[in-house]
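Note sheet for the following structure.
What you see is the complex with one protein chain gone and the rest in place.
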Amino acid sequence: MGMMNFAHGEFIMLAAYALYVFAGLPFPAAVASALLTGIAIALFAERVAFRPVRSADLSTQLVTSLAVAAILQNVVTAAVDARAQSVATPASLSESTSIGGFSVPNLEFVTLGLTAIVLAGLGWLLYRTRTGLAMRAAAENFDMARLLGVRADRVIAISFAISGALAAAVGVLIVMQTGQVTPTMGLTPVLIGFVAVVIGGFGRMFGAVIGGLLLGVLSSLLGAYLPDGLAPFRDAIVFTFPVLILIFRPHGLLGGEVGRARV
Amino acid sequence: MSGARFRSRSSFAISLLVPLALIGIVTLVGASGRPAFQGTVTLILCNLIVVLGLQVFVGNSGVYSFGQLGFATAGAYVAALLTLPPAFALLQTPGLPSFIADAQLGALPATLIAAAIAGLLAVAVGLPLMRTSTLAIPISTFAFLVVVYNVTANWDRVTGGSSGLVSIPTTTSVESAGLWAAVAAVLAIAFKWSASGYRLQATREDEVAARSIGIGVMRERLIAFGISGVLCGIGGALAVHQSGVLNPTTFYFGATVTTMTMLVVGGARSVLGAVVGAIAIATVNEMLRGIENGADLFGAISVGAAPGLAAIGLGLILLATMIAMPDGLSGGREAGELPWVRRLGPTASSPPSGAPAALAGRSQVEAVEKGALRAEEISIAFSGLRVLKKVDLELEPGEALGLIGPNGAGKTTLVNVLSGFQGPDSGTVTLDGVDVTGGTPTRLARDGLGRTFQASLPFPHLTALESVAVGAMGIGIGRRRAAAVAADVLDRLSLLGQAALPAGSLTPAGQRLLGVARALATHPRYLLLDEPAAGLNEVECGELAEILHGVLGDFGCGILLIEHEMSIVMELCPRIQVLDDGTTLCVGAPEEVQADPAVVEAYLGHSFQAVANA
Partner (left out) sequence: MLELRGIRVSYGRTEVVHGIDVGVGRGEVLGMIGPNGAGKSSILRSICGLMRPSGGEATFERRVLNGMAPERIARLGLALVPEGRHVFKTLTVAENLRLGARSDDEVALRIEPTLERFPILRERAHQRADRLSGGEQQQLAIARALLGRPKLLILDEPSLGLAPKTIDLIYELLEGLREEGMTMLLVEQNAARTIAFSDRCVVLGAGKVRAEGSREELQRDPDVLHAYLGRQP
C-alpha cells in the first residue's frame, strides 16, 4: 500500500487467535480456519474502513489503519483475555532435521519454503496476469482504472484478501515459533515490516524481503553475542539500527528511484 | 503597508480566548467536585497538555508522529525519580545515581527539569528522524516509542522495570494542571502563528513549493518536534504526580491511540481542535468506562460489565471521524476563523490601503551589480535517455527570456536543474558568478532564485496573504515585514481583494498568479515561470502579460518564461530560446525564431505559421 498499515499486524494477530480457538481440530483444519479468518477480516476491514478513505490523503489512511488496529486489538482483549494463551505445536514441526552436522528445526524449512513460494506466487500474479496488471493500475490511479472498465472495487478487494491470507500464514508461523498468542502480538510484525522496508527501500517488495532477512540475522547475532547485561535491550538495539540507516540513507539502504519520472 | 495583518485583532483575541475559556471552565468544574472527580479532571487536563504537544508537531507539519508519548514517558520518569523520597528510591530503583535518588525536589522544579530533558531528548531523536523522508517519520517515531518502552521495561535498576514506580508524591492539583494547560495552549498558538510555525505549515500544505521558497523542511520540523517533546514531557510529569504510579505501559500504545483520537476528532490543524477534542473524547471515555463497569444507561437499561468497551468505542469514533469528517470538529480552524464567528464580526484581515511601500526588489538594491544566471553545458540523462545535452542558458536581471519547445524537449527539466530540484550529470549553474550546481532548492531560493510550478502548488489552507508572506519568511524576513511585503506584492498583481480568502478557494488562474506572487515575495533576482498561462483563456493571458511586464519593471528581476502559449511569449520576451530534444535549436528575437525553418519543422508546425502570417 505504500505506507505503514497498523491493521496488518492485527490481521496477523486475529489469524493466530483463530488457531488458538480451533486448536481442538486436526492441525490442517486449524490452519485452514486461520487462513479463512485472515482473509475474512481483511475483506471486512477493506469494505468498512479502508474503502471510504481510499481517495483521502495518506495521513488519513494511516490514522484509519491505526483506528482499525486499536479496535481489533481491544475486541480480542475483551473477548478472550489480555494475557497470553498457549497453543500446542504439532510434533512434526517442533522436531529438527540434521544437515551437515547442524540441527535445523523443521519449522525453519517450512518458513523458508513458504516465503519462497509466496514471493514467486506474488511476482507471477502481479507481473504476469491480467488481474495483477489491473491491481497495479488500480493502486496507481483508481479512477482511471475504472474508466477503462476495470472492476476496481473487486481488484482492491482481491489484494486485501491476498494480504489477509499472507497475514494468516505469518500468524500461524509465529504461533508455531513462540507457542502462544497475546492481543499485542500484532505490534512486533508491524515493526519488523518497518525495519524491512527501511532496509529495502520503500515500495519495493524484493527489498523488503532482504530487509527481513537482515533483521533476522542481526537479531540472532545480537542474541548470541550481546553481553548479558544488555540482553534485555536486544529489541531496542535492533530497532534503533534502521533509524541509523535512515540517517545516512533517507530512502532506505537499497532505495532511490529506479527510472525517474518526469516532473 | 503597516496596516497589513494576517487577521483582525478581534479574530486573534477570540482564537486565543476561547481555548483558554474552555480550559478555565473545565478547571472550575473539576475543582468543585469531590476528590475522585478532581483527580479525573486533573488527568484530563494533563492529557490535554500532551494533545497540545501533539498538535504543535502533527497539526502544523501534517506529519504523524507516533512516538510523542515516548517523551511523555521520559518526562514522567524524570519527574518521578526526582520527587521520589530517598527511601522509596532506594527500594524501587537501586541503580539510580545517589545524587538523583537522594534528591527530592518540589513539583515545579521537577516538572521544569523533566520538560527540559524531554525537550533535549526530542531534539536528539529528532535530528536523525526529521532527516528522513516524510513517509518514514510515522514508522520511525513508532519505533522510538517501542524502544522507549523496551528500555523502561528492562532497565530495572533505574526505572523499576515493568512493575514501575509507586508512591510518587501526588502534588498536581486541578488548578495547577489547568494553569499549565493554559500556558501550553498559549504556547501552541504563539508557535503556530510565528514565522517558524508558518514555515512549517507551508511544508504541510505543499512540501515542494515550500522548498522552492527557501524553507528548510527538516529544520522547521525539528523545531516543532522539540517544542512538542517539551509539552508532552510536561504532560507526563504532571500526570504521574496525580496518579502516583508509573509503569512502562502508562504512556504506550493505548495512550498513543487515545491522544491521537483526541487530536484528530477535534481537528489536528488548530489549537482549538486539540482542546475541544481532548475535552470531548475524555468525556466520552469516562461515560464509556462507566458503562464498562455495568452502569445503568439513563436509569432504564442495565448493561453488563464489558471491559475494553471504552477503547473499542474510541477506536470506532476515530474511524468514523476519518471517514466522515477528516478535518475534525473544528475543521482545522481556530475560534476566530469559524464561519459563524466571521459572520458576526469583522473579516479575518483588513486589506491594507495606501501607497505601495518602498518594496525594494533585491535586484533594484543591487542593481549596480551586474550578474547573471548562467547554465553551461548542462547534461542530464534518466535511465539512459538523454534529456538535456550540453544546454547553455543565460539570463540577466531585468530581462525576459522565453523558453519554448515541444513537450519532452527538456524545458521543465532544465528549470528543475536551475532551481536545484535536480542535479545535472555534468555542466555548471552559476548565480551571479557563484557556482550553485547541485545546490538545494532552499539554498537557491535564499540566493535569489524563485520559481513557479506548472501545477501552481498552492497552500490551500493558508489565506492568500499568508501564502505570499510565507514566501518572504522563507528567506528569513520576520513576520511583520513579511505581511507588509506580501500585501504589496498582492496589490501589484491585483490580488489584494482576495487577500483574506483561503488560497484553495481561488480560481485556477488566481492560484497561478498567487504562485507568482509567492515567488516574488522571496525577492528573487531571477524568476523562473513554468507555463503560467496554461489553461488561461485569451483575456486572462493578456492580463498575465501585463502583470509580467509590471514585474519586470517594478522588481527588476530576470524572468525565464517557459510557455506553449505563443502569444504571451512573443509579446513579453525580446529574446527567445528554442529547445528541442535536449538541445538548443536557436536563440534570438521573436521574428528570427518564428522564421527559423528548424524551429518551424520541430515545433511550430505549418498551421501556426499560416495563422501567424494571416
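Which chain is which? They are A and B, in the order written, and residues in each are numbered from 1.
By definition in this document, a contact is a pair of C-beta atoms (placed from the backbone, for glycine too) under 8 Å apart; a residue touches a chain by one contact, two chains touch by 3 or more.
A quick note: this is a predicted structure, and the numbers were derived from the prediction, not measured.
Peer 1: Which of these, A:Leu133, A:Ala157 or A:Leu226, touches the one chain of the complex that we don't see?
Peer 2: A:Leu133
Peer 1: Using the touch definition from the top, which of A:Val48, A:Leu147 or A:Leu221 touches the missing chain?
Peer 2: The missing chain is touched by A:Leu147.
Peer 1: Pick out which of B:Ala4, B:Leu246 or B:Leu536 touches the chain that's been left out of the picture.
Peer 2: Once the missing chain is taken into account, the touching residue is B:Leu536.
Peer 1: Could you pull out which residues of chain A are in touch with the chain that's been left out?
Peer 2: 130, 133-134, 136-137, 140-141, 143-152, 259, 261-262
Peer 1: Determine and list the chain B residues touching the chain excluded from the picture.
Peer 2: Chain B touches the missing chain through residues 382-383, 385, 405-408, 454, 507-509, 531, 534-540, 542, 564, 566, 602-608.
Basically, only the chains that are shown with their structure count from here on.
Peer 1: Would you mind pulling out the distance in Å between where the CA atoms of chain A average out and where those of chain B do?
Peer 2: 32
Peer 1: Give the list of chain A residues in touch with chain B in this complex.
Peer 2: 2-4, 49, 52-53, 56, 58-60, 62-64, 66-68, 70-71, 74-75, 77-78, 184, 187, 190-191, 194-195, 197-198, 202, 232-233, 235-236, 239-240, 242-244, 246-247, 250-251, 258-260, 262-263
Peer 1: Can you name the residues of chain B that touch chain A in the complex?
Peer 2: Listed in rising order, the residues are 62-64, 66, 128-129, 131-133, 135-136, 138-140, 142-144, 146-147, 150-151, 154-155, 253, 257, 260-261, 264, 306-309, 311-312, 314-316, 318-319, 322-323, 326, 382-383, 412-413, 416, 421-422.
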